[in-house]
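Report on the following structure.
Other chains of the complex are left out, but the ones given are in their true place.
Order of writing sets the chain letters: A and B. Residues in each chain are counted from 1.
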Amino acid sequence: MHTRNSWQQMWSCLLEQHKPGHGLPREFYNDPEVYAAELDKVWRSGWLFAGHVCEVSEPGDYFTFAVGADPVVVLRDDDGTIRAFHNVCTHRGTLLCQQTQGRVGRAIVCPYHQWTFSRNGNLLACRGMHEGVDKSALGLQGIRVETVAGMIYVSLAENPADFRPVREVLAAALPHNFERAKVARAIDYEIHANWKIVWENNRECYHCDVNHPQYVKANFDNAEAEQNTAARRQALAEAAARSEARWAAEGVSVTHKRGGLALFPDAEHDIWYSASRTVLADGYESESMDGRRVAPLLGNFTSPDVGVLRLRTLPNFWNHTSCDHAVTTRLLPAGQRLTHARVTWLVDRDACEGHDYHLEQLLPFWQQTSEQDWQLCDMVQRGVDSTAYRPGPLSKLWEYNVEAFIAWYLRRMSS
Amino acid sequence: MHTRNSWQQMWSCLLEQHKPGHGLPREFYNDPEVYAAELDKVWRSGWLFAGHVCEVSEPGDYFTFAVGADPVVVLRDDDGTIRAFHNVCTHRGTLLCQQTQGRVGRAIVCPYHQWTFSRNGNLLACRGMHEGVDKSALGLQGIRVETVAGMIYVSLAENPADFRPVREVLAAALPHNFERAKVARAIDYEIHANWKIVWENNRECYHCDVNHPQYVKANFDNAEAEQNTAARRQALAEAAARSEARWAAEGVSVTHKRGGLALFPDAEHDIWYSASRTVLADGYESESMDGRRVAPLLGNFTSPDVGVLRLRTLPNFWNHTSCDHAVTTRLLPAGQRLTHARVTWLVDRDACEGHDYHLEQLLPFWQQTSEQDWQLCDMVQRGVDSTAYRPGPLSKLWEYNVEAFIAWYLRRMSS
């Protein structure tokens, strides 16, 4: 019940406290009004990664999640189209689909009074209503859906941004054929930190050397230009050169040959989507604990030498895909100090657990990396909650993407 | 610390959003200011069902509960009068009676400093206080009590509504003699839903067919006029006719011979109390799983053919009483999204558990019905919390009482 004026005043006051090149002030991470505004201006306005096409492979398959307090259901329609709806009955408001993952019959039937909706959201029947009820006005509230390279995006906005540029960029995943993949395992986490703390953690590898020992053995993320040794630069250049010809044969190309992280996001041009492919360290064919493949090759690959593809879209998605498996992280805000994360491992759908792949080999690399990060995020939240917290300077060598994330966020919030 | 003006503005704004014939908008079910106003205008102003006379059968017997954050104790005085007090010491504010159910000695002694109150609330002793303390001004804050047909009502208001019309209506329960009953079992529930969602659920049987299979076998609640088949109307008429003579012999009369729910409440005349007696389905002598009696006859009944008596008073009570047992539901608000419910089963006080009645026969009918409803209420709350929730139309055939409840609520809140 806040007036627009008082929010504008508060926001201006907060913006004034932000020093360029530094982190955000305390209130950005714990104030309930800031969080409410973020739900409006970031989460209900942007495109959100929802899940994978292979999670709803048959008509009637659905999965559910919540954006703040807004329950959403994604399901495959009779004709194979993937659709999304507010998971709320248009009669009395009951939650329609109850499970995290399930299958509806020929229609979606509300458990309360059995109002019955077609899989494309039309109200088919509402037995017991009086005459004159306009069923055409009582269909489910649809949510915009786009799919690209086996990934499902939704937007709760009425007029979301054009998805075409995103589609072009995420097409980089096509050779890995996520559509022909299956979920080997998904793990849900509660991170006791504001969602921006999770992103700021994701946007730099300054913390990797000590916190992610298994990760830095496989990757060059911690090889930022100015920190890099000559030997490391040499190793990276050789790895890239050696791979380039073979990659071309597999239909993919290296796009990020430097050490360190690819520049992302780009606030000035409002670029919130990105894909890049990098080499892995010598001896690594996949992002696994020992570098060996942990599942059959994805797509039509004939060689494991395809490096690692990385995708990310703001505000809620990143993915690392090796030659043999993909790992997706989906974030959802659940409070100013609580973020839900789901980490999902994909392998080829014909791969057989216990035979073609083993969870104890597939999971640890990203399970450990993720859990290490969530623990760091918890500790950052506890510190920024202090009235004594003062945002420090961000490293221009390592944290340029944290600064870019903040710039993007502030631009989105001020729009 | 809200000003009267800003609340009036907010309330007007909310009222404007309510479309007649539709459910209430979102904020009614989750806004903390709306909830605070409800505690004031509904819960601390009206008459609340507290418990049964038989729960405080001896002088000194007490039970406690809380209306929002207000602890209340109900106890039987030395002379047998039932009294209620704010369960708060007039010295430092300590909770006086600690248990949900218990017995005080000759006096109520505060556990903190042993201030001692008579069972009628007078401060008898406060050893240790200086001279000049006016004990007469430090008695317990009394709460208005009325009893009718073995039921105890309290009002936290200074000048509550006249209780006489309620007394007349609830006298319908006299033949069942609740005063000579005893509690066979009470079960406490936490419903994760606003209290109005619980009432809206209670005020229609549109949801019964699918959700309450055991209930609809025994009752005609789901036989709304326009939905009724000729065969069903016939069955109901025959059951009513067959019973009427026999009922008269038992001193009771059928008052609701139609299918569907009795009209309740009546906002226009501010009628928030009601009693009706209906027939049970053929083969049902009691609201039990198989229709058979589950306890000895109540009162002075000589025949089980007394149908089922239903009582309800807003904002917190309903009761179904068969020939042999009574089931009472008491609601208490515990937050904008949390309602406490206590369901209590009464049988004749001379009935012996394991011999005259068995809990596994007595409880299931209403335990299942209640738990089915609470689960539905939880799902409605999750849906109406969505920013995408839009109240839908209420069925004029089935949900007339939901509309009546909303009208009553809005009138009470606007007073």
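One rule holds for everything that comes next: a contact is a pair of C-beta atoms (placed from the backbone, for glycine too) under 8 Å apart; a residue touches a chain by one contact, two chains touch by 3 or more.
Small disclaimer: the values here were computed from a predicted structure and weren't measured.
So 2 chains are in place, but how many copies does the full assembly in this file really have?
3
Rule of thumb we're sticking to: only the chains that are shown with their structure count from here on.
If you average the CA atoms of chain A and of chain B, how far apart do the two points sit, in angstrom?
Comparing mean C-alpha positions, chain B is 48 Å from chain A.
Quick one: which bits of chain A touch chain B in the complex? Just the residue numbers, please.
Its residues touching chain B are 1, 39, 44, 68-71, 86-96, 98, 111-114, 128-130, 133, 138, 141, 156.
Help me check something: in the complex, which residues belonging to chain B touch chain A?
Residues of chain B touching chain A: 10, 13, 23, 27, 31, 33, 200, 206-207, 209-211, 224, 227, 376, 379-380, 382-393, 395-398.
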